[in-house]
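And then chain A:
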Amino acid sequence: MSLLAVEHVDTGYGPVAVNRDVSLAVHQNEIVTILGPNGAGKTTLLRSIAGLVKPRRGAVLFDDRDVTALHADEKATLGVVMVPEGRHVFADMSVRENLLLGAYCRKDRDAIEADIALMENYFTILAKKRGAKAGTLSGGQQQMLAIARGLMARPRILLLDEPSLGLSPLLVSELQGIIIDVREKFRAAVLLVEQNAGLALSVAEQGYLMNSGRIVASGSIEQLKQSPVMQELYLGKRAQQNHGPSRASP
Partner candidate 1 sequence: MDIFVQQLVNSLSVASVTILIGIGITLIFGLAGIVNFAHGEFLMVGGMATWFMVGAGMNFFVALVFAGLLVGALGFAAERCLFRFTLNRPMNGFIMSIGLSVILQHAVIRVFNEFQKSITDPVGMVWTIGGVDIIAMRAIVVAITAVVVAITYFGISRSRYGMALRASVSDRDTAELMGIPVRRYVTGVFIYGSLLAGIGGALMISLFPITPFTGSVIIIRGFAVSLIGGLGNVGGAVVGGLVLGLVDGLSAGYGYPEWTDAYSLVVMILILVLRPQGLLGGTLGPKAS
Partner candidate 2 sequence: LQTARADEELPIGVIAAQSGSFVSAGNTIVGAANLAAQQINDAGGIKVGGKTYKIKLYIRDNRTDVNVTIAAARELVNDIGVKAIWGTETHDFSVSMAKITGPAKVLQFSGNSSLGAVLDDKAVAEDGWLHYAFQSEPQEWQRSGSTAKGVLSLLTPQLTSPPKHSVVFVGNDATGQYLSSHYVKALEAEGQKVDLVQYPPDTTDFSPLLTRIKGMKPDIVHFWYNGDSTLTAFPQALKLGVAPSYFLFGVDPGIYQERSLKADVPVTLSCVPVCWGSSPYPEVKQYFEKYFGLGAAKGPQSSVSLLYYDYFFWYAKALEKVGKLDDPDAVVAELLKSDYKGVVSPVPLVFNKHHQVTFATEVCMVEPNTSDQFKCAVEQPPAAPPPGDNGG
């Protein structure tokens, strides 16, 4: 049975409809990625899974339990944890406090210090900046903190929204290892939204392709890579017509 199942979900903000009839499934210990162009509705979908946006229709099942109506904090307690797009660190609080807040709903208090050590091992800068206010970190450092903070929750499923944003190439390649660690060490599933297709395709097993709020293709990563939609929409070297001029001819 799948760990997380999204069934025929519609979402939107006020009068604006975003996702339409989206269904997907993530199994225990699986890394699944959602790809799609800018504005496709990926973030909105993750927000609705995490409980920040309430689906207008459809259901979100976690562990076969209907969690559609739960609030974000309740979902976090169940183990559905999201690393939001654009970092959202608690700027006025120290790096350490941010990490502790990540572990807020954990019951095993004793293991928290060990996990902080683990995070500081993943991202050594966090050790150096332990007492600094999170708001004073550089962009990439904040991104690391946001990822680490999410991991501190020891989630059962981690929703990652563009985790590679602003990370140096060196760190992006390390991130790859960390995502795999989430599965291996934390025994958790990952739902990854990424614009860095290289990263997404190399770690994920399953993938969904989204456009204009709908799932337009899905399957194993291998299948996806072959799919023509993917070629055109995502990896295609062709520039999008209505989103900018085509490149000046060489």
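Quick note on selection: all candidates are chains of the complex that A comes from, given by their letters.
In this text, a contact is a pair of C-beta atoms (placed from the backbone, for glycine too) under 8 Å apart; a residue touches a chain by one contact, two chains touch by 3 or more; residues count from 1.
Worth saying up front: this structure is predicted, and the values here are computed from it rather than measured.
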Neighbour of chain A by the touch rule, complex-wide, chosen among 1 or 2:
1
In the complex of these two chains, what residues of chain A are touching candidate 1?
50-52, 71-74, 76-77, 81-82, 84, 88, 90-93, 97, 100-102, 104-105, 149, 153
